[in-house]
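All protein chains of the complex are present and in place, except for one that has been dropped.
A and B are the chain letters, set down in written order, and residue numbers restart from 1 in every chain.
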Amino acid sequence: MEENKYIGKSTVRIDGKAKVSGAAEFIDDLDFGPDLLYAAIVESKFAHAIINKIDTSEAENIPGVVKIVTGKDFPFRFGLYMHDRFIFAQDRVRFVGEQIGAVIARDAATALKAAKLVRVDYTELPAILNVEQALAKDANLIHPELRHYKHVPWFFPKSDTNIAHLRKVRKGDVEKAFKESDFIFEDTYTVPRYAHCAIEVHGAVGLYDNSDRLTVWTASQSPYTQRNLFAEALAPLGLSHKDIRVITPFIGGGFGGKAGVSMEILGAALATAVKGRPVKVLWSRAQEFYNTYQRQGLTARIKVGLKKDGTIIAMDNILNWDAGAYVEYGANVVNAAGLSASGPYNIPNVSIDSVCVYTNLPPGGPYRGFGYSEFLFGLESHLNEIAKKMKIDPIQLRRKNAIREGDILNYGGKMNANGLIEAIDKVEKEIEWGKKETSSDPNKAIGKGIALFWKAPAMPPNASSSAFLKFNEDGSINILISGMEIGQGLLTVMAQIAAEVLTVPPEKIRVETPDTDRNPYEWQTVGSHVTWGCGRAVESAAIDAREQIFDIVERALGKDRKSLYLENESVKSKTDNNFSLKLCDFIIAGIQKPDGSYRGGPILGRGMFMPEFTSALSDPETSQGGHPNVHYTVGASAVKIEVDKQTGKVKIPKVVLAVDVGKALNPDLINGQITGGLLQGIATVLYEDMRFNNKGKLINPNFTDYKIPTSMDIPDEIVPIIIEVPQPDGPSGARGVGEHTMIPCAPMIANAVDDALGIRIKSMPITAEKIALSVKHS
Amino acid sequence: MPIIHKFDYLKPKSLSEALTVLAQSKNAAILAGGTDLVDMIKENVAQPDLVVDIKGLDELNQIKFENDTLFIGAGATFSDLIESKIIKEKYPVIFEVAKTVASVGIRNRATVVGNICSAVPCMDSGPLLIAYDATVQLAGQKGERKIPAAEWFIAPRKTALQKGEIVTGVSLPYPKVKHAGCWVKLGRYTGEDLAQVNLLILALSDGTFRISFGAVVPIPVRAKKIEKLLNGQTITPSLIEKAKQLIEEEIKPITDVRATKEYRIHMAKVMFERGLDAAIRRLNGNGQAYGTSMI
Partner (left out) sequence: MRQEIKFKLSGEAIALEVNPNEVLLEVLRDRLGAKSPKCGCDKGDCGTCTVMINGKTVRSCLVLAIEVDGQEVVTLEGLMDSGLTPLQKSFIEHNSFQCGFCAPGMILSATELLAKNQKPNKHEIQEALSGNLCRCTGYTPIIDAIEAITK
């Protein structure tokens, strides 16, 4: 095989200079001129209440107020997978902070001041603040209209309950298998809600100009999905897709929080209320916490049946998700997790109920890991407990049951080629598993923990990608895509993919962030799938361009196209060593024939990718029959911790993560995902969680009390291990890796704490306080 | 997010000018670093009609050591304390405290005096000042006033400051005998955090101790019962145990979003024991360098 020249190399980021020089523009950096208006939001004080009356008269009298809108101005439902939301609350509010109306003013201070003067008269309803309350018999219904909601065909809402969706998986004969089990272990694990905490808050600026064109600038991972949802929601106003343009500059972190449509709908809707003038909605840090998507809470009851030798033959999991007030996106987290909640194991008999439960807390939604972090906390903790009770080494137990290529997945499909065993072996060696270590400090104990992980992109079966590739006069290239650069390095990797095909170095390729008028379609940048899907589109655009190049050379110069190849930005011939034609000499101008006429013209490659083998059609009672997941990325991670028995504080001398990326297109960027994902995951278990009071109000909507780690809270040593078992349908064999580096962290730490102290903590987070008090009480 | 509240601003050139405008205004706020005040104005917690910026008053910006007393002026920032030679030499525990206050960008603005004027229970300067038997120095139109730090704090966010007064600085008398100290602060992680428990211990070569707690009390306190128990005694494990038993009598922790009451009590004991050990070791010349966290 020929050595790759650009693929597999740790190219420096093509957006590196923009980012270190301050040139990179984010939503709030864009200028909109002196007629820019600002919107402030009137928010619900209650977690659950009927809105009786909204009095805007006092606010209207404030000088500088341009317009005040409320739910009655936009009685339109919307949502990604289920239409359960309104742009503004209509008759009822369902979480503290929900948008009831907006004040649009000349300046932000006036808008904020006036928004405080909008009087809302409520009748408070009992708030449902956890899944137990929501699932109780005779529980109040948060969405009495649930039966009428439009949703994707793979959702199964239960009318007249608070269950928005139930994903049922039934594989084999679980009941029989438990009877045949030598050991059965059952336990319950809980995970609270978490916040993404991108350092940039959400923002949107809308302009509905006097020619009826709506442009919305957003901080988003999903420009096309936004355009589609804006068009759906605002269709009653006569807007069509072609009239709507979404422009997404660089975004300051996404992590799933900027996927789909959350507050951006306000930018689009408010623009229609002040035609001809741009209007900006920018979330405060507090709003960022309580009115965007949150990671859903989970109560997971896990039951495992095993034979004496440690073979897992049965698993029965019930996952109850606190999905919040609206689940238009979050229900798909529940769905995806449900399909895969048996973990990366080959288990013949599986029963999973993944239950999406409405509560009066803020809407749940996508967060890096998409449900897998949550169920893996319980599952991987539980496997260690089982290993302990059965006196089997926890790694041996995992290796014995690890899923392998061709094993049958929960929905009946076959597991893809993967390097899970290699990952287990490598982290086992690197962390020196089995070598007991003691601290020189008598107050401290050292423990090691491991967790395996897997995750598939969660996406509709027709989530497609496309790309344009344009050559410039000097042979440099612009690539147009709508995959979002959210920090992962997409622009760089797309340049590398095109570079490899066209022999043009990445530094001569510019790839920028999307504008739906100019850049072709991409479903969303979520699910660790854009390197794979958008990468295939870019690869095919590059190949398309190359074929056009060969075509021109053949037509103009009579060269046999079969003999042509590209090298060092030139066309060469295998049969004529003297032939060499620089790309820059003809990719715009064409090739001149002896008669003075030209052949060819601007080279414009086009690429498209659709995962044609996927389908979400399956039996709702069993999930058998479809092929919802394109592939799983797998791996293993292990950690060594030093825990202070008195203070409960945990230090991490070493952490190792091995992930099978198929092919590392840019190893340095993958290491970046590993380093960053690990810390984000470690923070969810050691430091962070969202705290609500008994009225459903978030009490830590700030970095003062929602503690995301600082540069002083990092592991001493991180060992990233890249494994490459190619994904046959991926670009150069690559598959996604963005989320996977975060998801093993919680159980891995929980297992290390147990190893160090003999204490099993079954609820996240595992803070210093929780550890210290557990030690004290043990 | 813009500040909605409107106010006037003045940067006086002399203390007397500052005092004059303070006397004339209804609801003036003193601005030094602004790290508390500007945030409080943004949140509408503070609504001054006039903001008096004292950064122009050179006499308040000093850190000086005279007559065996350290003066920290109202304009001196935590970064100034960290960089001060006098402090490193004579009051290294102040260096230890300052290093745990927020992060560099805040420490470059925030002041000790601002910290004790905000007087939130989790402040770090309170335990420091009362352990050193410090004096708060005030200037008003009627003249100067000196208040022992222990009497300065009245309740959370409430101090002995009277209308029209400016805190010009704090004075920390140098203990008369050889001594060493240790500052222990509990945060939720190693990075910047507001204290859930903090305590300062000074061990003196005459066998006495000064011990102060913050964050687990509405206002910082000296642990008088513990001091009495330990003073003049040989520190033995059983004596430390007795002292730890007294901690619950000295503090009044609450449960909030940062920590439970139970953990605060538990940690106050752990931190006391480690801090005491560290202070004694430092006194004996075999302790860890100042700035090393004991937890």
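Observations
Basically, contacts are C-beta pairs under 8 Å (C-beta built on N, C-alpha and C of every residue); 3 or more make two chains touch, one makes a residue touch a chain.
Here the structure is a predicted model, which means the values were calculated and not measured.
Only one of the listed residues, B:V21, B:I86, B:I106 or B:A160, touches the absent chain: B:I106. Here the missing chain is touched by one residue of A:G71, A:P223 or A:G672, and it is A:G672. When the whole complex is considered, the residue among A:Q680, A:S732 or A:T767 that touches the unshown chain is A:Q680. Although one chain is not drawn, the whole complex shows that of B:P92, B:G191 or B:P218 it is B:G191 that touches it.
In the full complex, chain B makes contact with the omitted chain through residues 1-9, 11, 31, 34-35, 38-39, 41-42, 51, 53, 55, 79, 99, 102-106, 108-109, 191-192.
Along chain A, the points of touch with the absent chain fall at residues 10, 12-13, 15-22, 24-26, 28-29, 31, 196-201, 250-255, 284-285, 486-489, 668-669, 671-672, 675-680, 702-704, 708, 710-712, 714, 718.
One rule holds in what follows: only the chains that are shown with their structure count from here on.
The centroid of the Cα atoms in chain A and the matching centroid in chain B are 44 Å apart. Interface residues of chain A, counted against chain B in their complex, comprise 107-109, 112-113, 284, 644, 646-647, 649, 686-687, 691, 699-700, 704-705, 707, 709-713, 767-769, 772-773, 776. If you check the complex, the residues on chain B that touch chain A are 1-4, 103, 186, 188-194, 257-260, 262-263, 266-267, 270, 295.
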